[in-house]
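All protein chains of the complex are present and in place, except for one that has been dropped.
Chain lettering (A, B and C) follows the sequence in which the chains are written, and residue indices restart at 1 in each chain.
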Amino acid sequence: MFDINLAPMLAQYYVGDQYRDTGWFGVLFTLMIALFVLFNIARAGKGKDLYIRRIPGLNAIDEAVGRATEMGRPVLMVPGLSDSVNAIVVQALNIFSYVSRIAARFSNPILLCCYNAAIYTVAQEMIRDVYQQEGLGDRFDPDSVRFISDRQFAFAAGVSGLILREQTAATFFLGDFYAESLIFAETANSIGAIQVASSTQPTQTPFFIAACDYVLIGDEFYAASAYLTRAPVLVGSLVGQDWAKLLMMSTIAVGSILGSFLMGPFSQKMISEEKVAGEYKPTKGFDEQPGPRPVKMEDTIIHQLLTPAPKGDVKVKREPDPDAPAPTDAAAPAGGGE
Amino acid sequence: MNLDLLAQAATPPSFWNAPHGSTELWTKIIIAFVVGIAFIFALMAAPHKMRRPVVAFFTFISGLYYVLYYVWPVPVAKEPGTLPLNAAENVGFWLTDALPVVAKFSNVLSGFLLGLGIFSLLRVHGRRLFKMQKDWFFSLVLILSILLMVVVGYWDWYTRLDPKTSSKLQDPANWTSINVARDFVFDGMLQQMDAAMFSLIAFYILSAAYRAFRVRSIEATILLATALIVILSLMGAVEYLWGSGVASMFGFHDTVLADGTKQTAAEAMTAANSFGGNFTLTSIRGWIQSTVQTPSIRAIDWGIGIGALAMGLRLWLSLERTSGGNS
Amino acid sequence: MDPELLLKIKMGVGVLATVGLYSVLYRENKFYRFWEHMFLGLAAGWAIVALWTESLHDDWYVKIVGNAPEAGSTAPTTPGYWAYVLLLPIGIMGYFVFSRKHNWLSRIPIGIILGLWSGQQVQVWFNRYGPQMADSIKPILPTTSSFFRPGTVGMSPTDAAAANSQVYVSDAITNIIFLITLLSAVSYFLFSVEMKNKFLKNMTVLGRMLLMVGFGAIFGSTVMMRFTLLIDRMYFIFIEFLKNGLFGGT
Partner (left out) sequence: MAKVERSLGEKLQSLPKPVLYTILILVTSIPQFFPVPLPNKESKSSEDVFNLLTTIPEDQPVLIGSDWTNSTRGESGGLFKSMIRILMRRNIKFAIYTTADPQAPQVAKDVIRLLNEERKANNQKPYEVWTDWVSVGYFANPEGTANSINNNVRAAFADKKSPDAAGAMKPVMDSPVLANVKQVSDFSALVLVTASNTSNVTIERVTKTKLAMMVTGVMGPETQVYYESGQLKGLAIGLKGCYDLETMMAKKWPGKEYVNMDNGAKYYPTLHLALLLLILAVVAGNVGMFMTRKRTVQRGS
């Protein structure tokens, strides 16, 4: 009874696999979010100043570095344990370049521990830039940005060793942290270092909360550099992200309310046709015999939009390829996908 | 151009491939490499204002693949050895075929960078060793163990190169001393250290909980309370006692069923799908997890997901200051 | 060497390493430092080995030079695809990071890696979050006036099915709590919305509280694993090594 299948409108045989049934909605939704972000970046670029709420953990940064300077002990930073460079690492490094800028001004030693060579490359680059921008290029010690190990627990051992030997006064753990989060946090805590931490892994946040002074929860981490630098691009994108969240929230709110009314309320509405794998089939009643059954959430439009279930067995007639490879490898048009 | 060119199908010889071990192949490889190096020099000579666009270009192109793969209609029910229906689907064919190839790129590239990391390690520790600074001995240990692992690792790998021997070496009985050595260094030492470090967390969790779980603020109390409920529910014995307690409260008793099987009060309660069933520790935990924990994690996850997507866009289009040329 | 003895030595070293790394619990000491550096060394060494043997050799080298079929294998000779070699110069660009003049070149390989990653985000986003959104849509109004789901024991399957198909008032309340948690928690992460009005402010506060519930639950269920690993370690030291190893299972 709720049909929003685009397939018939498009050519029968050539709808992209991902667009079949309600698949198009996912693509649309993603593109919409992208649009929100880009639009707001453009908007902010036009010099429209946008509001950002206060993020407590970040005000602590200056304090932490300041304290390290008083004690003349180094500031230690870890941009997480991502397998390679990705947005999370870059984001962490953005914050760290802010930190090391302050450190550089106070000519306070820094230590940046990298989990793999790619991260090391980016970090070297970015931190040196910071020192050069501050006109302190000669003060930059390449060894202050180090590759420790690309093996999770070797890394953990190495970093905690460093923390204990260098007696770091302030530590920043921002990015992808897994099991080792607590090793770092407790070690640093045991020597009384000020800690600002955040993990993009929800499962690690509680441990940081238990052991660190300031914790950025969830995507406060992503908001951080926008908050610190107020760069239009970042602020704009942050607003766009909020729009996206609002979109998701309203989708769910509206979905729930509509759904509840379609299902009842206070009495069960029945249907006699349900959509199975993109096709409408008569329903089974409680007695497993064909017959009407109560409406479920799965029958509502929004639910079907969010979970496409394209028809399984589709055949498309295509010409055989004259110079097709031998049958044994015909199964492997694209090699093994290691 | 055809993205399929990199794919490993046994396609007939073309400009893009050449028979295994042929001189043709090696000439092509060498030429390609030389061209690549020449390209580097060209870039080095490039004017300053070119830099940002160049980097942005490479970033954009590589991101473009997955975006296209996502939005470009994927061929429906694509069978091997068939021709595309039309131009649009032809592109779809390329994209699908190229996926496993492109998927390798970031691995290979980050692989090539490893040398930088090792260089950093050796520089820090090498200096300490040669200047005989404090802890030089440990730097020596580090460098020696690098060498040890490299030698043993590669040697062992080499012995396994030949498929015949490698299948023979599946069974430890046929191991030569080098295989044993590798096993000793890798399983006996490296992996043991992994496990040791990993299990170290248990100690920290204890001290952290002891220090942090105080009924100070409302937030701390909430944290503590939920944690305790979950922990209790994980203790099967406690759960069991609690369950039977609740069951008897709701008037269920241990019974023997018609077929002679024993049924505990708790099981009876579950079987009866009674209201009391909501008060077993597992149910309470389940309720908390599915009613409060699931949505709160989801909330965090969504924020992070959108953040990643947005950041991804900024990097892909080089809107971020850091990803592109001028800093 | 006698394999039995070798095995015992191997375990012994494992135990030593464990004790050495545990010793940091007391304080940072030379023994720990020794094992730490050995750990780092072996790990780095292994990275160098694995780089070729487990990644580049198959994913890159063999693709370039192709390979011949082995005896008894049905696989055909795969030709070499020389174009893969172009990845090497790109990788080399990364090494310019230390050059004062041309360090920008190192941004090219990084840019490519970042580009690929970013593209993937677009590709996977909805697969990951679409179903989650769908699942978060829940009936918030009951379909019946009775408060609790009744016990279904003794009912005919048909009646039981009918009974279970209802949304009871208690279910509705649970769903409402679920939605409140989700929405308030998400609203906690709205950064650009000024929480002027009281309702919104309270909502974010509530959101933070409910997040804490989630964190508590996570902490609880994590404890289990951490302790299990420790127990497993202890099993290795005391049972496998001491009891069964040294004292031959007596």
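One rule holds in what follows: a contact is a pair of C-beta atoms (placed from the backbone, for glycine too) under 8 Å apart; a residue touches a chain by one contact, two chains touch by 3 or more.
From a predicted model like this one, the values you see are computed outputs, not experimental measurements.
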item: Contact list for the unshown chain, restricted to visible chains; value: A, B, C
item: Which residue of B:A103, B:V124, B:L144 or B:I178 touches the chain not shown here; value: B:A103
item: Of B:F130, B:Y158 or B:Y210, the residue in touch with the unshown chain; value: B:Y210
item: Positions on chain C where the hidden chain makes contact; value: 25-26, 50, 54-55, 58-59, 70-75, 78, 120, 124, 127-128, 131-132, 134-135, 214, 217-218, 221-235, 237-239, 243
item: Touch residues of chain B, complete complex, unshown partner; value: 8, 96, 99-100, 102-104, 106-107, 163-164, 166-168, 170, 186-187, 191, 194-195, 198, 202-203, 205-207, 209-211, 213-216, 224, 228, 231-232, 234-240, 243, 266, 280, 282, 286, 289-290, 293-294, 297-298, 301
item: Residues of chain A in contact with the chain not shown; value: 153, 178-179, 190, 201-203, 329, 331-338
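Following the convention adopted for this analysis, only the chains that are shown with their structure count from here on.
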item: Euclidean distance of C-alpha centroids - chain A vs chain B, Å; value: 15
item: Between chain C and chain B, distance of the C-alpha-averaged centres to the nearest whole Å; value: 7
item: Rounded Å distance between chain A and chain C, as computed from the means of their C-alpha atoms; value: 14
item: Touching two or more other chains - residues of chain B; value: 8, 10, 70, 104, 106, 109-110, 113-118, 121, 190, 193, 197-198, 200-201, 205, 209, 223, 297, 299-303, 308-309, 311-313, 315, 323
item: Junction residues of chain C - those touching two or more other chains; value: 21, 24, 33, 35-36, 39-40, 42-44, 46-47, 59, 63, 76, 94, 97, 107, 109-110, 113-114, 117-118, 121-122, 125, 129, 136, 179, 182, 186, 189, 211, 214-216, 218-219, 222
item: Touch list for chain A against partner chain B, complex; value: 13-20, 27, 30-31, 33-34, 37-38, 41, 83-85, 87-88, 90-91, 93-94, 97, 114, 116-118, 120-121, 126, 129, 133, 142-143, 145-147, 150-154, 156-157, 179-180, 182-183, 185-186, 189, 200, 202, 205-207, 209-211, 217-219, 221-223, 231, 233-234, 237-238, 240-241, 244-245, 248, 314-316, 318-321, 323-326, 329-338
item: Residues on chain B engaged by chain A in the complex (per definition of touch); value: 7-12, 70-86, 88-89, 92, 96-101, 103-104, 106, 109-110, 113-118, 120-121, 123-124, 190, 193-194, 197-198, 200-201, 204-205, 207-209, 211-213, 223, 297, 299-304, 306-315, 317, 319-323, 327
item: Contacting residues of chain C [partner chain A, same complex]; value: 21, 24, 27-28, 32-33, 35-36, 39-40, 42-44, 46-47, 58-59, 63, 74-76, 94, 97-98, 103, 106-107, 109-110, 113-114, 117-118, 121-122, 125-127, 129-131, 133-134, 136-145, 157-159, 161-162, 165-167, 175, 179, 182-183, 186-187, 189-195, 211, 214-216, 218-219, 222
